[in-house]
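Heads up, one of the protein chains got dropped from this complex, but the rest are sitting where they should.
We call the chains A and B, going by the order they appear; numbering starts again at 1 in every chain.
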Amino acid sequence: MKPPPVGYSRPASVAEALTTLAALGPEAKILAGGQSLVPLMSMRLAAPAHLVDINRLADLSYVRHDAGQVRVGALARHAQVLASPSATVQPLLAKALRHVAHPAIRNRGTTVGSIVHAYPAAEMPAVLALLGGSVRLVSASGERLVSASDFFLGVLESAAEPGELATEVAFPVLPPRAGTGFAEISRRRGDYAICGVAAMVRLAADGTVDDARAAYLSVGPCPQVLDLTEKLAGVAPGAVSLSAAVQLVRERVDPEPDIHATADYRRHLAGVLTERALLESLGEAAGEPKGEAA
Amino acid sequence: MTKPEELHEVAMTVNGATRTARVPARRLLSDCLRHDLGLTGTHVGCEHGVCGACTILLDGAPVRSCLLLAVSADGAKITTVEGLAEPDGSLSAVQQAFTECHGLQCGFCTPGFLTTITAGLRAVPEPTDDQIREMVGGNLCRCTGYQNIVASVRRAAQIQRDRAGRP
Partner (left out) sequence: MSSMFGASVQRVEDDRLLRGHGAYLDDLGGDALAVAFARSPHAHARITDIDVSAALDVPGLVAIYTYEDLPPKLAEPLPLLIPHPSLTHGRTPYPLARTEVNHVGEPVAMVVATDRYLAEDAADLIDISYEPLPPVVGLGNARQADHLVHEDVPGNVAANAVQKHGDTAAEIAAAPHVLEIDLEIERSASTPLEGRGVLASWDPHAKRLRLWTSTQTSTGVRAAVAAKLGLDLADVDVITPDVGGGFGVKIVHPWPEEVLVPWAARLLGQPVKFTEDRREHFIASAHERAQQHHVTVGFDDEGRILGLDVRFWHDNGAYVPYGLIVPIVTSTQLLGPYKARAYRVEFDSLYTNTVLVTPYRGAGRPHGCFVMERTIDAIAAALHLDRTVVRERNFIQPDEMPYDQGLIFQDGRPLIYDSGDYPALLAKLKELVGWDEFAAAKDAAAAQGRRLGIGLACYVEGTGVGPYEGGHVVVETSGKVKVATGLTSQGQGHQTVLAQLVADELGVRLEDVEVVTGDTRRFGYAVGTFASRTAVMSGSAVTLAARKAKEKAIRVAADALEVSPADLVIADGIVQVKGDPDSGIALGTVAVLSNPLRYAFDEAAKAATQFAGGDISRPPVAPDDEPGIEGRAYFSPVRSTFAAGMHAAIVETDPDTAEVKILRYCVVHDCGRLINPQIVEGQIHGGVAQGVGGALYERMAYDESGQLQNASFMDFLMPYVSEVPQRIEIDHLETPSPLNPLGIKGAGEAGVIPGAAVLAAAIEDAEQILIRSMPISPSDLFELRRAHGQEEALS
């Protein structure tokens, strides 16, 4: 399984990358981590005419936080984000990243790359969608910010256009009195999820639930975000009953079957994992140390 | 006849020595190491990044060489299984542990485990069993059932302690 012939450029700056991308148009694919692209090329399922290798753009290898966002540059590897102190202001990042493949993949694959790849069974697109983050797309003719809700268009389809380089993804930090949770079931440890849930809950000043939402992996062509607030609003974390929320989820998600799981099993798991992710979120929001029973 | 592919110069430090090659862009790093540089210790089991047999250390971190283009590795510092032995030629702690604990059978997956564990023990010299399983959790082995591989990691940590004169 060897890739087909391909052209190759390795720009030394973002500006050079953009000029190259503009010149090549739809024929070009960006090579960052390559953990998704290279196997597709080896299997000859993808045959871009030209690769623009951005691994020299060291300026893009940052993880920082400011103004309420955790900003992850295009070249920041998953492992780097996982280990970054800047990422701790949004605990959901580490919770989800731990489930991304295996350490060797995380050492090379990039979080931005995973988001642009837009595979619905991947963790980070769902996290971005849940948190309402955004993607900065830059091209020779300017730049634009695309919100998560507009970014994922279908299986392996994102809003990024030919000629555009995603230079950064921004994840909103965890607000006060909020908590997150992440739960996933895969067949083997590290596999793509059969079903996964990222959740966030925010409490009002009186300690009752003010906002609750969850995003789902592997239940549709794009990450699906569900607002569960109405099923939990006004209730204190210790007194919350999740069964109405779970039922709502099961009514709303419409997964497909595949060789690993039936649609009904996935739908069932969506409910089970929503409960787990919400419990984790409620516990964190209520300020309980991780690992203690509510 | 179709034009032959453009070749790119690649220079890497491999096991401490500067190595160069002229390769097409599509040449996988695994093939470059094995066939252009003659370092056949790194093995190819799947070419889709799942089995881990091709794992090498890139600037000290385990990565799948089958998922890297050789051109992307230009300028990198690479360690393969051939570079793990001690400077005096004796087996490293990890290699020694594997033979003591019968951690290999056919040996095909072994180079990927050795590089992974070498880096893993550098990062976490005294891993718990759970940390060991996390460390080797992305490498497939069909022969050993992993029992003796886990035992080898425990033993390697012990040997490292002994060699460093630590209790």
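The definition used in the following text is that a residue touches a chain if its C-beta (ideal position, glycine included) is under 8 Å from a C-beta of that chain, and two chains touch if they have at least 3 such contacts.
Worth saying up front: this structure is predicted, and the values here are computed from it rather than measured.
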Which listed residue, B:Met12, B:Leu29 or B:Val81, touches the chain dropped from view? B:Val81
Which parts of chain B are in contact with the chain that was left out? 1-4, 24, 26-27, 34-35, 38-48, 50-51, 53, 80-82, 84-85, 91, 95, 98-100, 102, 104-111, 114, 129, 133, 136-150
Touch rule applied to chain A and the missing chain gives residues 1-5, 43-44, 185, 187-192, 194, 243, 259-262, 264-265, 268-269, 272
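The rule is simple: only the chains that are shown with their structure count from here on.
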Taking each chain's centre as the mean position of its Cα atoms, how many Å separate chain A from chain B? 29
Residues of chain B defined as touching chain A within the complex: 5-6, 8, 24-26, 28, 31, 47-49, 52, 55, 58, 61-64, 66-69, 71-72, 74, 116, 134-135, 137-138
Touch list for chain A against partner chain B, complex: 1-8, 10, 31, 34-35, 38-39, 41-43, 51, 53, 55, 79, 101-105, 107-108, 189-190
